[in-house]
Structure formats: C-alpha cells, structure tokens
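The complex appears here minus one protein chain, its other protein chains still in place.
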Amino acid sequence: MLGSGIINGLIVTAKNFAGSYHDPERMVTVEYPEQKTVLPENYRNFPFLITENATDPMGTLRCVACQICEKECPPQCIIIEKSKDKKPDATGKLQLYPAIFGIDTSVCMSCQICVEVCPFDAIKMDKVFEIATTDRFQDLFLDRERLAKPNSYYHEIHPVEAAEVDGRLLAERKAAEEKAKVAAAAKAAAAAAKPVVTPPPATP
Amino acid sequence: METLEQIRARLLLAYPAAQITFVTNPGPAAEHSLLIEAAHAVEIARWLRDDPALRLDYCSNATGVDWPDKTITDVTTTTEPDPAGGPAKTVEIKTTRLQPGYLEAIYHLYSIALKQGPVVIRLRTANRTDAVTLPSLTPTWRSCDFQEREIFDLYGIIFTGHPDLRRLLMWDEFKDHPMRKDYVEPDDYEWEPTAHGAVLERAKPHQSAAAAPAPKMGGTP
Amino acid sequence: MNPFTPSAPAPFASAPGPTVRAVHDEFHGDLLEVSMGPQHPSTHGVFRMVATLDGEQLVKLKPVFGYLHRNHEKIAENTTYLGSMPYTDRLDYLCSMSTNWAYALAVEKLAGQAVPERAQYLRIIMAELTRLVNHSCLVGFLFNDLGTSFTPLLYAFREREKIIDLFEALSGSRMMCNYQRFGGCRVDPTPEWLAAAQQLVDNFPRFLDEYERMLTGNEIMLARTQGVGRLDATHAINAGITGPVLRASGVDYDLRKVDAYGFYAQFDFRVPLGAHGDTYDRYMMRILEMRESVKILQQAFKRLPAGPIMDPKAKLRGFRPKAGEAYGRLEGPKGELGFFLISDGSPNPYRYRVRPPSLINLTLLEEMCLGHTIADAVVILGSIDIVLGEVDR
Partner (left out) sequence: MSDPVASPTPFPAAGNISDAEREDLRRHGILMTSLEELHNWGRSNSIWPLQFGLACCAIEMIAAATARFDIARFGAEIFRPSPRQADLMIVSGTVTKKMAPQVIRLWNQMPEPKYCIAMGACAISGGPFKQGYNVLKGIDRFIPVDIYIPGCPPRPEALLNGLIQLQKQIKAEQLTGPNAARFTRPEEPSEFPIPAYGAHDLVPTKNDAVWAPPTPEAKA
C-alpha cells in the first residue's frame, strides 16, 4: 500500500519517543554539567608530569630531562631545557632535571606517544578536559609548575596502570639495590683479598 | 600472473623502439617496477590495459616523487707504480659529479577482471626545471584524472593530453609546488612557544634579540 | 596595494565573480552558475561544487577541492614513521581504526614485519566495528541530505556512541584511537571489554532492523533514490571507483576477498552486490555490508586466540626500514585505502602517499549528476560517502 513505508517509519519514531520516557535503553542523554560521564580508565587528554611527592613537586619530578619525548612528539609541542646542576631522585641517585618543561596544549594532539616512549614513567596522560579559556597564550601553555601532579593523583585517575607502573619501578629499584649490594660486597671481598691497591673509585 | 620480466619482454616485442627499464625494489616488499620512456607511455599504457593476459583495467594509485639533484662523489683508486722501484702507491681520485634530478610519476595498476596485480610503472621527466612534461594517462585510466592534477599541483609535472589540468588542492594564484623537496615554506612562525630544532631556526628571526629562545611563560597557576 | 583597504575586496576563492552568476551557453541559452560550498550544510564538510544550472537541472558540475588540504603528506615526510600514526587518525576521522591499519599494513610490508595472530584478529574486530560506525553514520547523513532533517542521524549517532565508547575504553580516545602499531596493537582488551563488545554486536542486528523498518520502505526515499545517479560498471572500473560504490554497480571486487590481507581468508562472509548502480543500491549496499560485518565480528569473537599482541621483534623507537618501497592497501569502509611509502633507510619516509578512496570516488560525480536536479546532486554526493579529511588530506 502506498504510504505504508512512511507509516512504518512513523511507528518506529513514535515507539522511540514513548520509549524515551521509560525504557532505559532509549534514555541516552547525559545531562552534562550536573551529571558527569564516567570516563574509562584508559581515557587520555593532555599529558602531565609525575612527582613523587606532593609537598615538594619541583624537587621530586620523575623527569630527568632526557628529551626523548621532545624529539618524538609528532606535532613538536614539548619544550625541555636541561638543568645545569643535578638533584637526587627517588633512589638517591643524582640526576638532571628539567629547568624548563613546557607543553603547548593548544597544539597537543593527545596521541600518547610521549607516554609510550618515556623510559622513566615520568609523563602520563591526564583526564581533565574542562579547560576552555579566554586567553590562548597564558592559559594554554603549561609550564612544569602547572604540569606537575603527584603520584597519588596518577593512582586516582589510572588505578590499574599506576599500580603496575609502581610495581615495576619498585622491582627495578630493588634490583638496582641488590646489584649495588652485590657490587659492594664483591668490592669489599676484592679489597680484603688485595689489601694494598689503589683506593676504590668514588661511586657516583 | 606473468612476472614483470615476462611483461617487459612481451612489451619489447610489441614496441621494439621503446626503452623499458626494469627497476628493482631492494626492500622486503619486492614490488619491482618498469620504467617507461615517456614517448611511448600512452601506447604502452593502452597495451597494458587491453592485453588479454593482463587486462590491467584499474589504475589504483598515481603519485609523484621528487628526486632532487644529487652530488655524488666517486672514489676511484688506482695503483701507481713507484718510479723509485718501491711498493706501488694507491692513489684515490675523488671526482664529484652532479646527478641531475628528475620528477617521477608512479602508477600502480591492478586488474579487476582477472583479480591480479600490481604492475608498477614509472615515468620520469628529463629534469626538474624546464623539461617537466609527461604524457597523461588519464585517457587510458580515468582514475588518473584527479591524481594527475594533484601531481601537477604539488610537484609541477605537466601532463600533456590531460583533459583539465588545473591546480587541485592549492588556489590558482599559488606559485610553488609544495611537495618538492626544496620547497621553502611560508614564513609565519611569529608564535612558537615550544620551538626547537628546525622550527626554532625558522622562529628565531621573529623573536627579538632580547627574548630568550625558549621563553618561559604562564608562570603562576 | 594594501589588500586591507576597503575599496579592494578580496576575490572569492579562486572563482572570479560572485557565488551566483548568470552565464550564457550557445547550446542551452541562459544558465545560472551557482557555487555550492565550501560552507554548505549538505556538502559533508568543506567541499565545493560549481554547478551550472538550466532551471533546476544540472548542466555542468565542477568539484573544487583543497579547502581542507592539511599537508598530511608533507608533514609525514618530516616526521618518523611512528609519528605519522596519530596523523592517520585524522585522515578519515570517522574510521581512524581502519586508517591506522592501512598505514600499519603498508609499513609492515615495507619493513617485512610480522604480526602475531591475536593482533590480526583484534585488527579485524576494530576494522569491522569501524565499518559499522561509518556505514550507520553515512546512512544518517544520506537521509539528512534527502531532507529528513536530523532524525535518522540521531539514531545512527546513538549506536555510534556505543561503539565509540568501546574504542574510548580500549584506546583512550573517542575518535583518534592511535591504536595500531607496526607489528601489532597497542593495548590488549580485557575480558570485560570483549564481553561488552560481544554484547553490542549481538544487539546490533536489532538496531539495523529498526533502522531499516524506519527507512528502507519509505516511499519518498524510494522515489528520490531509485534510478538516480546511475553508474555503470565499466565506467566505474575505469575511473578507479572502489568500495561499496563500485559493488553497487555489480562489480565483485572486495579487497578482503581479493587480497585476503590480515586473516580475512579464514572468515566466512559474503560480498553483497548491487544491480543498478543507483543511489538506492548504494544505500542498500551499506545496510547489507553492516550485516556481513556483524557476521565477521561474531566469528572473530568466537575464535580470538590468546597470545601476544606485539611482535617481539617490533621496534617502537628508532624504526628505520631498509631502503625500498611498498604499496599497502585494504578495504576501508569508503573503498580502497592505500599507502605508498618510499624509504631511503632514514627514520623518516622519503615519500609518503595516501591513496584516498574518497577523492577518487568523486571522479565521476559530474557524470552521475548530469541531467538530475540540484537537489539530487546533494543526495548522490551523500551516497558516495566522502570525508573531506581524506579527500584533501
């Protein structure tokens, strides 16, 4: 019958209209400012820098200014300048730190390549997206003070991933300590065996 | 499907005057190609399309490549006998020669009728400046229409016999061919807060002498 | 001359004169030339057509490209192979997963890189989910062009959001997944993710039935699409048209069958074919392909093997393929998506070329539209399915 196709279509839309009042499958609207979407664990928006310690963020940055992410960043939106001096990191080893670390979020494409290439787990992806501003120059260029966020924040937003990273770092540190212990023991043994040799070189 | 050598042999039988060179592809993909002289390209393309064993009725991809002039240093070692009767001296003679650059158009041909392919053919211009004309294959494969216009736009190869050779992507008043390797990008690097490497070089003239190369900004959160 | 002086108005985008003007033709008499786009609600982005009209009938139609020419190829020649991967997301921004795969396929061919079995299955799952996203959105946009305002698009986007949520949960981003790597995939899905995906695929045919009940039998739609924009097979092949548009003309050419890339050879699915090559066939092709995609997905979930998702030999940083060239292609939702790469042994590709199905499918747009009214031209363009990010790159 001519017109039956149109009527069928109207029945479908009418069903959906009625369903939008009682059927949870058809009630899809998320009323945004009042009701927030639960972001999945893997969600990424812009990078941030991890600090070990919330009280002294600039002193405990994990970043050692190796500049790998600066080189690999496809749109070249990261700038890093190495420090002149060294600071001890979480394990007490002296490391360089970034004197300048900036990310231009007006260029960043949220591709996560900086996170993937970072060998120190120092840069991770943030989930904050409500960052509309009226000033492009001041507000969208993030320097290291604004990028630094404590490890506890990382645990908050990516719990599974953060636990895995922490476990790995702990294992690495333990392995390094063991190695240092073994090396020290070997050195002591060597020193005991040959008492008159040059003094052991200062370990860095 | 026939191998590329067999196709070349049959092509040479059909067109004895044509110059057809076999270009090997050293990579793991091993997609070798045939370099075809521009003068016979149109006939050969038609032959490839209509040959009953090949029937390459579908030109999937047509693209340009820019190979700029290269200076090649040849080192020839010759041994000169020492007149004093000592051991022969080896003398290295370094000669630099300029390998002229050229522009290249590459076509990937497949057969939809026989579900085979690809056959890759290449055409080369004589140089990169004035002799940049190649015959258009659009009359043979209509799919080259926009792609050859794009090559003309971005590389500057002029295709004779193309029905509508205009710029495809850039505006008509544009003068350069931006995909060429020696293209100089327009200078609009006034604001580069994260400039480093090549970008920093371009941004430097815009930053005043007083400014640090990487200014720190937005200090207070 | 200072172009900022008010007395010197700037020319309109390489078309001298106003957007509408009268032209005179020896054969047709007085005609009207209309510039449609680049800002036009139904040109799917910043596409522009210069249409010459005799009354309401099209006499000439010239597409104008380049309003979204973002220099993807030039940028890619100045970045590493890995650095181009997120850019491929932005080529065809509705189907980033398939575009990722096409690029990974070409680089793997260039470098001779193997891919583990589980990653191959995951790629097929992602590609087919992408096809569902693309085709359902396309049908929505097509009906938008037909004049239904927004309704079918709302239904399509409701389903799209569900699939996009899956992509987000897996890769971290709704649209720009950046999921494939050379030699595998980036993230391994959890069992919960797979269960959610399985459930979505189970429910999808129900949505398709509803969609079809709403749209397919509609008399207005039949009148507007049947016999409109005919494309015959010989011309389509010669013009390099691929994908559902080619198959709607009755040519059996699907790269999933012909090249059998990935693990498609092990899957049981049909390639739907059209008979008339008109807009209606192109619409039906999308609906049927979605049903076939659901079939492929069901098989993939059933057979998904355990194992690594990255080849252990694959390198993330410092990736330098040997000198050579490769052309990798796959059946994207819009047609044959190819990447042509030339390597000179350095970390950046020497030549990086995208073979965009959207651009080449537009080759015969004028021939398909001539003789129809200008309202039909919009529908024909909608049925070809273009994305401007890919047309202009």
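Should a chain be cited, it is by its letter among A, B and C, assigned in written order, with residues numbered from 1 in that chain.
The definition used in the following text is that contacts are C-beta pairs under 8 Å (C-beta built on N, C-alpha and C of every residue); 3 or more make two chains touch, one makes a residue touch a chain.
Just so we're clear, the structure is a prediction, and the values are computed from it rather than from any experiment.
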Neighbouring shown chains of the undisplayed chain, as defined at the top: A, B, C
Touching the absent chain when the full complex is considered, from C:R174, C:H276, C:K295 or C:R317: C:R174
Omitted-chain contact residue, chosen from C:V34, C:L68 or C:L370: C:L68
Identified contact with the non-displayed chain, of B:E5, B:D164, B:E185 or B:E201: B:E185
Options A:N42, A:T60 or A:S110, residue touching the unrepresented chain: A:S110
Sole residue of B:M1, B:I20, B:L114 or B:M170 that reaches the chain not shown, by the stated touch rule: B:M170
In chain A, positions touching the absent partner: 28-33, 36-37, 45-46, 74-76, 104-110, 129-137, 139-140
Hidden partner chain, residues of chain C it touches: 3-4, 6, 9-14, 38-41, 45-46, 66-72, 74-75, 78, 86-87, 90, 93-94, 150, 153-154, 157-158, 160-161, 174-176, 388-389, 392
Residue ranges of chain B at the interface with the undisplayed chain: 169-176, 178, 183, 185-186, 188, 190-191, 199, 206-208, 210-212, 215-217, 219
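In the analysis below, only the chains that are shown with their structure count from here on.
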Most contacted chain pair (by C-beta pair count): B-C
Chain at the geometric heart of the assembly (C-alpha centres): C
Inter-chain centre distance, chain B versus chain C - centres from mean C-alpha coordinates, in Å: 27
For chain A paired with chain B, centre-to-centre distance based on mean C-alpha positions, whole Å: 41
Centroid spacing, where centroids are CA-atom means, of chain A and chain C in whole angstrom: 33
For chain A, residues that touch 2 or more chains besides their own: none
Residues of chain B touching chain A in the complex: 191, 193-197, 199, 214, 216-221
In the complex with chain C, residue positions of chain B that touch it: 25-31, 57-61, 63, 65, 106, 108, 112, 115, 118, 120, 141-147, 154, 167-173, 178-179, 198
For the chain C and chain A complex, residues of the former touching the latter: 79-80, 82-87, 89-90, 151, 155, 158, 161, 165, 168-173, 176, 178, 186-187, 210, 213-222, 316-317
